[in-house]
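With one protein chain held back, the other chains of the complex are shown just where they sit.
Each chain carries a letter (A and B) given by its place in the written order, and its residues are counted from 1.
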Amino acid sequence: MLTDFGFHDPFVGIMKGVMLSIAPKAQIVDLCHAVPPQDVRTGAFHLRVSVPYFPKGSLFVVVVDPGVGSARKILWARTAKHQFLGPDNGVLSWIGEPVLEMREVSNAKLFLEKVSHTFHGRDIFAPVAGHLAKGKAPAFLGPKCKPAWEIEFPQVKKAGGAVSGEILNFDRFGNAVTNIPREEVGKDADIVFGASDLGKICTTYAGKDSGEVMAIIGSSGYVELAVRDGNFKDHFKASAGDKVESRS
Amino acid sequence: MLTDFGFHDPFVGIMKGVMLSIAPKAQIVDLCHAVPPQDVRTGAFHLRVSVPYFPKGSLFVVVVDPGVGSARKILWARTAKHQFLGPDNGVLSWIGEPVLEMREVSNAKLFLEKVSHTFHGRDIFAPVAGHLAKGKAPAFLGPKCKPAWEIEFPQVKKAGGAVSGEILNFDRFGNAVTNIPREEVGKDADIVFGASDLGKICTTYAGKDSGEVMAIIGSSGYVELAVRDGNFKDHFKASAGDKVESRS
Partner (left out) sequence: MLTDFGFHDPFVGIMKGVMLSIAPKAQIVDLCHAVPPQDVRTGAFHLRVSVPYFPKGSLFVVVVDPGVGSARKILWARTAKHQFLGPDNGVLSWIGEPVLEMREVSNAKLFLEKVSHTFHGRDIFAPVAGHLAKGKAPAFLGPKCKPAWEIEFPQVKKAGGAVSGEILNFDRFGNAVTNIPREEVGKDADIVFGASDLGKICTTYAGKDSGEVMAIIGSSGYVELAVRDGNFKDHFKASAGDKVESRS
């Protein structure tokens, strides 16, 4: 389960109740419920960096769904290794595995009897996930389809030895995750954020003293900006979309 | 599990350790742990809107318990579909299912050997839940009883075409959940909060532009007040108990 529901309300718990009512032996894993509200791009990024680590056959139930109750479709997708259930808003665009089959989830027989306008997680996603977990054939979900919405992963730009990227999101510690992949950073390149030169990529956080700014290759393989023992986001009042450069 | 323990401490994890020590195969679901500290009414409401979605036979372990360590009783209740374990403070008052059997949980043989004054979740609720999950007959819990405390669900008042209700609580997004049920709102009624007329009920969040105030039927079937892409609670500095009207 990947949602923007947070932990304040019983929404996630209710979804689990519905899933387990249908598939009592399903094993449910919370991937993350702290996607910023309606932030489809962060949801898509979390999915991108998590999918490779999940068992073959896992079903990802993704509810980051600003269009809930509108006419947006709900999609089911299958790759060689995983399955996905999510709204047709681009949140499934960056899964990083070729989609072998995609269907529009439209068979209301698999939904709860009463479908609200505001909580499709409970009324559609959860029961459909339960039926899939219990072995229902995907053909029952609805007709094959193509996604109506796709979002593009922001690619870096290269010019004259420099690689230009941007901040995608921030982790709990306030570290900034960028879209600059490890492979694009030259051995002797400096990472530059605004007027600050963060120096060369450090191998570990121990590469700088407490309070110093630094760049590191994050666990997902992208350049991250950090303040040793501090909070980069707060320190620089940084935002998603802010430019970051690697200069050789 | 429904508690006000939050996630800051290992309290919930410890309760699970105790339950699994007794019933190693129990399937434990976190319904919600973010009930505001000691807020029995919000706990009761979360329970009310969640219970119908859980599998037959589920045991709800409810620890919202300002009276922990005092002489308040602990109750076990059974309905046709579910079981409940909770303090006798009204938190089980709104479950919405007729109680067929209620017992006072008083058999100390089912508790941990040492019972603290401050953490009955660990020392009483968890081991009793473990024993029940493992199939212990409810008669072992203690004698049949009636609840000493009940809280009344706040009913709306009707006068001259207007329906008067109040805000019950707020969800993660700052939306205000009221006690006005869908059925009480006339087709052409306007929802009014203080000096603000929120207009007619919208079918979806997409019914208003970003930043506009709106009323919607929430997923639990009650009127909710929202700011599209915003936070109603912060915007109006609203509180639980604030009056809300539906005017035809």
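Remarks
The rule is short, and it goes like this: a residue touches a chain if its C-beta (ideal position, glycine included) is under 8 Å from a C-beta of that chain, and two chains touch if they have at least 3 such contacts.
This one's a predicted model, so the numbers in the text were calculated from it and none came from an experiment.
Of the options A:Ala26, A:Val49, A:Met102 or A:Val115, the residue whose C-beta touches the omitted chain is A:Val49. Residue positions on subunit A in contact with the hidden chain: 2, 7, 27, 29-34, 46, 49-50, 53-56, 58, 171-173, 203-206, 216-219, 224, 229, in rising order. Although one chain is not drawn, its touching partners on subunit B can still be listed: residues 5-14, 16-18, 20-21, 24, 37-38, 66-70, 116-119, 122-123.
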